[in-house]
Structures are given as C-alpha cells and as structure tokens.
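Following this message is one structure expressed as structure tokens.
What you see is the complex with one protein chain gone and the rest in place.
Letters A, B and C name the chains as they come in the text, with residue numbers starting at 1 for each one.
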Amino acid sequence: MTISAMRDLSMTPATENGLRRKPILRKIGVFTSGGDAPGMNAAIRAVTRAAIANKLKVTGIRRGYQGMIEGDFIPLRSSDVSGIIQLGGTILRTARSKEFRTPEGREKAWQQLQNAGIDAVVVIGGDGSFTGALTMSQEYNISFVGIPGTIDNDIYGTDYTIGYETALNSVVCAVDKIRDTAVSHGRIFMVEVMGREAGLLALNSGIACGAEVILIPESKEQHDALKRFLDKGYKRKERSGIVIVAEGDEPGGALKLAENVRCEHPELDVRVSILGHIQRGGSPTANDRINATRMGVAAVDALLDDQKSIMIGIDNGRIVQVPFNKAVKLNHSFDRELLEIQKMLNI
Amino acid sequence: MTISAMRDLSMTPATENGLRRKPILRKIGVFTSGGDAPGMNAAIRAVTRAAIANKLKVTGIRRGYQGMIEGDFIPLRSSDVSGIIQLGGTILRTARSKEFRTPEGREKAWQQLQNAGIDAVVVIGGDGSFTGALTMSQEYNISFVGIPGTIDNDIYGTDYTIGYETALNSVVCAVDKIRDTAVSHGRIFMVEVMGREAGLLALNSGIACGAEVILIPESKEQHDALKRFLDKGYKRKERSGIVIVAEGDEPGGALKLAENVRCEHPELDVRVSILGHIQRGGSPTANDRINATRMGVAAVDALLDDQKSIMIGIDNGRIVQVPFNKAVKLNHSFDRELLEIQKMLNI
Amino acid sequence: MTISAMRDLSMTPATENGLRRKPILRKIGVFTSGGDAPGMNAAIRAVTRAAIANKLKVTGIRRGYQGMIEGDFIPLRSSDVSGIIQLGGTILRTARSKEFRTPEGREKAWQQLQNAGIDAVVVIGGDGSFTGALTMSQEYNISFVGIPGTIDNDIYGTDYTIGYETALNSVVCAVDKIRDTAVSHGRIFMVEVMGREAGLLALNSGIACGAEVILIPESKEQHDALKRFLDKGYKRKERSGIVIVAEGDEPGGALKLAENVRCEHPELDVRVSILGHIQRGGSPTANDRINATRMGVAAVDALLDDQKSIMIGIDNGRIVQVPFNKAVKLNHSFDRELLEIQKMLNI
Partner (left out) sequence: MTISAMRDLSMTPATENGLRRKPILRKIGVFTSGGDAPGMNAAIRAVTRAAIANKLKVTGIRRGYQGMIEGDFIPLRSSDVSGIIQLGGTILRTARSKEFRTPEGREKAWQQLQNAGIDAVVVIGGDGSFTGALTMSQEYNISFVGIPGTIDNDIYGTDYTIGYETALNSVVCAVDKIRDTAVSHGRIFMVEVMGREAGLLALNSGIACGAEVILIPESKEQHDALKRFLDKGYKRKERSGIVIVAEGDEPGGALKLAENVRCEHPELDVRVSILGHIQRGGSPTANDRINATRMGVAAVDALLDDQKSIMIGIDNGRIVQVPFNKAVKLNHSFDRELLEIQKMLNI
C-alpha cells in the first residue's frame, strides 16, 4: 500500500528519555465508539499510560458520543487501566448517539469537554466515529486523533484495525468445531460470518478453515463454485463440506441460501450456523494487543505533536498518520489472490 | 442416585494381569450412532484397545446402523485409534437410518454382521440407538452393549454421557464472549442453547455464566423472573444482561422471545444469539475423555462377561451396568437446587 | 464415598422465597487462603450474593490470614462481585501467614474481626486453611465455615475441590500441544505435573492424554512400565511418547528421570517439560464455576443454620457438611481402576 497522504513516523525524533512535553496540552479525553472490538481496552490502556508518562491528565468518556453529550466522564489513572490488556469489550463502554448528529448535540458535547478541561480527544472506533470527530473539530476548537477499532478491517489507510484478527480467529475456531460434525454426519454446513459490505472476514476465515466454498459480495462467480460443489455431492456418498457465507452476500443470508439448496438438492443434508456475536468478543490475540498498544502510544504522540483530524494506522508494519477525510472512505479493495487460491485448492 | 437395577462393578475380580479371555468371543464390532458427541473417539479407542488386549479382533462399523446394513466395515488395529483421543466428532462417522427400523433392514444388518464374523457389538449413542440395539438383539442372536454418547445427558441410569461436559464448556466459553459485547453496549442478549425437551444444559451453563435469567421447559415461573428483570432494566441506564433460553422453552425459541420483548420494551436493546452447532464439536474435555475411556473398557469387559442388552454407565463415580430397557426411558429428572441458586444470586 | 459424618442437605427445608434470616448474624467475612485456584472468585461471588440475599452484610478479608491480622478489609456489595465468575485467581488475593500460627497473631486477627463487627467467616482454601480456622474457633467465639478450594483435590469428604478440574484441563491442553512435537520428531517427553504427595492429577491427565506411561507416588510398579516402554522404543524407529511424571514421584522429578533415561538409552531423544504455574491459572471450567457457586451458597446457608467448624463438600452430586476435623485429614485414597486401564490400553 502506498498512500501519499501518510507520513512515515518511524524516524520521529524523540528526546533522550522518550518523553515529550508540550506546555499547552494538559488533559486529554479518550473514548470508544461504534461496535465494540477486542483490543479496545489495550488501546485505552496505552493512551492512558502514554499520556501520563508525558505528564498529561486523562479523562475517560463513557458510552461514546452519547456519554460525551451527557458528561459521563471518569478520571483515568495508571492503576485504572491495570489488568485490562487481555479483556474483550471496552471498559469505557460504547453506544450509538443520534443526538450527536444534530448541531445541538455537538454543542452540548463541546460544553461538556470545555467544562471538564479536556484539550484534545482520542477516539477509538470506525469510520462513523471518525466522521463525527471530523464534523465536531470543524465546528469547535478541539483536536481529535483516531485509532481504528473495528472487527471489519475496512478502514482506508491502515493494514490493521483493532479486533479484526481476534474475530478472524474466533470464526476459525468455531468452524473447526462445526467441521467435526459436518464430517461425522456427511453434512453440508452454511456458516454465516460478519461482513455486510465486504467479504474480507469470510474470505480469510474460509481459507484458514479449508472451506469448500466461500461466498462474498465481491465476487458472484463463487455461486458457480457452489453449484459445482453441490452437483459433485449429488454423485457421492458421505459428502460433507463447509460453505462460508458473508452476511452481505445476498438477501436472506445463509438461511435463505440453505433453503434454495434444499429445494434443488433434497438428497443433501444441509444445515445452517449463524455465528453472530461470538465473533465480536473474547480476549484479544497477541497482535491485536500489540497493535492497539502501538497505536495508542502513537495517538498521544500525535496530539503532543499538535496533530488533529488524523487517524493512526499501520502500513507495512509502520505507524502512519492518515487524515480522517481519507480514512472514512471505506476500503473495500479486494485482493483476488485468496480467491484464486481457494479455487485451486478445492478442485 | 440409587438404581437397584445396577450392579456395582468396582469389585469385579480380574485375573492376575488384568486381562481375561473367553473362548467363544473372537471378534466384536463397534459403532457410533445418532448425533456426534465429543469423546466418542476416546470411546472407540478404548473399546478397540481393550478388545485387542483381550485377544479379540475389532471391526469398525461406519455410519451407524445404515453402515451396518450396507456392510461398511473397516478393521481396527491399535494403531488405527492412535492419536484420536483428543479429536471431536467420530472417526467412524454416524448417520440416521430409516431402513434399520424395518424388519428387512435389520435382517440385512444381521447378515452383514454374520458375514463379517462379528460376535457382539458395542454401540455408542443415545436412547434411540439403544432401542435399535434392543430390538435387533431380541430378533437375532447377537449381543449389544451400549455406551451413552450424547451431549444431552438425558439417559437414565448414568450421571455422565459422553460429550455433555464438553458442550457445557463450549456454551460457557461462547457466552463469556457475548458478555463482553452485552456489557460494552448495555444490551440484553437472548442466547439459545440446545435442549429440546430438557433444560439441563441451559440451567448449568446459565449458572456458570452468571446469566441474569434462565428459561427452561421444566419451569414456567422463570418467565416471571424475566419480566421482573426487564421491568428493572426499564428504569436503569446501561442495563445489560444475558438470558439463556433452552431450545424447547417455548415455540419460536429465542427469536420469538426477543420479538415479544422488543414489543413490550422498545427502550431496551435486545439481541439474539443461537449457538447452534458450535455446541457439538471441539476437542473433548478431560473428563469426557476419561469417562469415555473408562466406559469403553467396561463395555468390552461386559461382553467378555457374556452380558448383553445393557448400557455401561457411571453412577457416583463408579462403573455400573443398566439394562437397555431402563436406560431408554429418558431421564428428565430435574434438580431445583440450581434454579433456587439462580434466583437467589440475581436479585 | 460413604461418610457417616456428613449430612445430606438436599432435603433442607427453606422458607417460601428461599431466603432465611437469623436475628443474630449480621455481618460475615469471606477470604481466600493458601494457593490460588480457578473458581475461587465464583465462590466469593456466591457467598457475597447469598449473604446479601439473606440481609447480611459482607466484608472481604484480603490476603488470607495475614490480611485478617492486619485488618485489610473491604466491604463487598453485589456489584463488587459482578463480572468475576469467569476470572482465574482471587480478587481477595491470598497469602501465607507465619504470624497467624502464633497465639499473638490469632489474637490480633480476633481483634480485627471484632472491630469490624464480623460475626462469622467463610474460608475458601485447603487443609492448612481449615486447620487455622479450627484452631482460632477453639480459642475465640467465632464461627468458620469452609469451602474446599485447591487444585490438588486432596480433601477428605468431598468429591470436588474448586480448581482441580480447571487444572486438569490445563494440563491436558498443554500435553496435547507437546504431543504435536513429540510425534513430529519421534521424541519422548517427560512432562512433570503438580502433585507432591498424590498422583491424582498426573493419573487423570495421563489417561485423558493417552500418555504412554504415568509415574505417580502411589505406585512404584509404573517404573517397570517405563522400562518396558523404553526397551520397546530401542527396537523401533520413530518412537515417540508422553511420560507424565507427578512432582512427588521421586526426588529430582522429571529432570532427574530424563537424565537417567538418557544414560541408559542414549539412542532416544528425551525432552523434559515442567508445566509449573500454567496449571494454576486461567478461566475456570463450567463445573468449577457451578460447584463453587453451589458451595458458596451452602456455606452461607450453614452459617444461617448456626453451623461452625464444618467444610461444605459435594458427595455424589449433593451438598454435604464435613467437620473440619475430618476434612483436614488429607485424602490420598487412590483408585486403581485408572491405573489398570492405563496398563491395558498401552500394551
């Protein structure tokens, strides 16, 4: 990925002890917004401790933009973020806020931040959360720096978003279990995984599980692969298989698909499993913790550098900064390599 | 549990080296039947090796009674069951067979066993599988000994059935993940777990997860608890909770229930998760492996003792034998202790 | 197990709503002592909530008897024990206290309890912890009720101790991983598991992992099995195997044993793995949570019944009460059944 808008930050000079102080910044806020993702707590911990190491005070804003409007704030000390790096979910909770979409809501939020003496804010979330931050920073004199936290991994300008890798492994672990039953009974399982607009999670989990067919919104030709697979099953006893279906593949999802297949192939034993929310929780993987930590430190660093309206990302292993304006354009780029591999390995 | 029909076998005398031989028994069959359950492979391994240790030959019958009818047999040597104790599912596969319910089907099965020289059979499955064995052994001169393998733990005469404990832990692990999201968002999750006629899995997993409400077919008063819980939520912000719903609690399951709740409490954020087949697979827990091993050895022991039409069970930690006739009367006894505990701990 | 000293409590009458109140008992203490065990938090939660449900106040005593002496107390409300049922370790911490073994130490502890208005105490720990409680209750007018919490499962009068099952599964999970390498390289692994005086954990984990040899303090004949196994390996290529060694099997443990084997069999590739503290932590299994919860509720129940110097246990699935005097006689009874099974399945 080559993104001209990014700055490679690996060369950023630091003072001798790695700490930097700016006279003007005294207190920052941090919050999580949108869907929860494993690793958000690791990011909260890193933001908090990096800020404290740089002599900043930290305020946790609970329940996203709604909590900002309501002034649902708690002070965060170093000990408050102890022992949370391995926990799923978010200790600051999260919520969706209709009120924040109105000018009145944002004015209330601004007042609350003012009253609390918060000079700048780190927002951990997805594209919707960054859009909100961008809007507010254009209306009021407040800096936002973002950290991409979403299991969808659909943010432009970063190879990683916090939580995606954990979700991927949760899917793989669940499908490994379902495979036991599929093989034992000679059944075909339609497993529906998250991904309304993108098949990234479906495609990667399908490769990792050795799925026989993977259906994703990006490629309709996969339905031919399904047809071929089912026709083959018709002629063989004991045919079993895993079909991974991205939520957004077609209306009705895996349930509808299974219904259709049962009509055309009444001889096959077809079952459905909708993984749902077990994909979202759980203890984060090592990389989700490490990347969340790196991005949390970099977010504080950016605020100390007087940056605003940028998201911290990781590109080719390095910390980069991406303007919100660019990041919020969802990244649905799609690499056909895995699809070709899938096709080749399941003939 | 005191079952007069059981024999306590812990005192069974054995020859000096623990091995016993009977001149008449030369080859046994073993198969799995009904739904697959984690630990079935551990039982297959134990049956095979215990038989070989007693100089018997072992034939694996694939795909349950259907495979028996079709003569889908494979020889099992010691090395064939090496490295399978930790695998979910069943290497012998399983299937349901309509044909076996007909006299013609059973006659074919009998011919196949005769042709293969199989003198006696170990059947690993649930009450339906034992009923089939009982019927056939009344029609033909063939001995069956059963091992209870079902994640439902609903067999009379045994405290354990293979797979139940693994399923219980799979549910608990999944709900732990869902709890992360429930708490982060202030949501109420309706989690549907297996159990069409019995709430055992729901009740135990609910206690283990600290569920706020547990709905089971055995007790309708729990719906009052749900009502109280939801009414309380109405008055509080950030209310989150887990409601465990046994499949058989009422028509429509968790989906229907959530619909009703959303009508009455539009202010609550209610989501549904149907755990489905992830409850069935996976590597068996230590106890499921150990109990499967013990029962596998005891099943071969029973055949060597010229027993027939009995199921091996575990009662108060000891191996017992239960006549098929008794075992197939499903055990829906239900201990109110856990329900009382649930009520007390969630006030 | 038949223990005349136990009372079967399943028939205990309760008032209509399951709650009982005694005028005299107003505040109880609860603490964990000795080695930490997964499930202790589930017990703390159950004690706290069952007490509150019965209108009692609850004080958490931190760091065991040492914290009692120092008055390291915290109030426990229902919300303080929310979200802890799935956590390993103990939120009240634990410690060993030399001072408590002196009359002066116990007097200080008594004063602290008096000052805090604590009328009775629930102690969660092993035999050492119960001995301390017994001594103190003989010297001062304070009631103790115990809950067995130790991964060693060596307490007389109960089939379960909190944490044992989790530890067993942790060992099995670790050995499953080691087996991958053992088989891939044709190596023999000596895996040392906890158990200084008893081989219970070693024997059960060995059966569950299909270990080739299991060495436990209770049976020296297993060393012959090791010899036979190694001699066989001498004649075969690609020989791999898992030897489970209980800590207490012999001086020097697995390291010393491996050294000896390497001397006698330089042709074998022998490695050692000492599982150590990974056996002790982690999220408790479903049963450890459920049994901890049941025993926590029963402990409060016993205090309300004016009981003292008894341990809550589980016998044949039912809650029982066992006098401390009996419980502290460590249970090293040993069932040869598993050893015979091991011998038979690995010939």
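Quick notes
In the analysis below, contacts are C-beta pairs under 8 Å (C-beta built on N, C-alpha and C of every residue); 3 or more make two chains touch, one makes a residue touch a chain.
Note that the structure is a prediction, hence the values are computed from the model and not measured.
The chain we do not see here touches A, C in the full complex.
Touch with the chain omitted from the figure is made, among A:D36, A:D152 or A:D176, by A:D176. The residue touching the chain not shown here, chosen from A:A37, A:M136, A:C209 or A:A246, is A:C209.
Of the candidate positions A:G83, A:G117 or A:G252, contact with the hidden chain is made by A:G83. Residue-level contact of chain C with the missing chain is found at 32, 36, 38, 63, 87-90, 93-95, 170, 174, 176-181, 183-186, 189, 238, 271-278, 280-282.
For chain A, the list of residues touching the undisplayed chain reads 1, 10, 14, 18-19, 45-46, 49-50, 53, 83, 85-86, 159, 165, 168-169, 171-172, 176, 179, 183, 204-205, 207-210, 283, 285-287, 289-290, 293-294, 297, 316-317, 319, 337-338, 340-341, 343-347.
Here is the rule we use: only the chains that are shown with their structure count from here on.
Shared contact partners of chain B and chain C, listed by label: none present.
Annotation: 28 Å between the Cα-based centres of chain B and chain C. Residue positions of chain C in touch with at least two other chains are not found.
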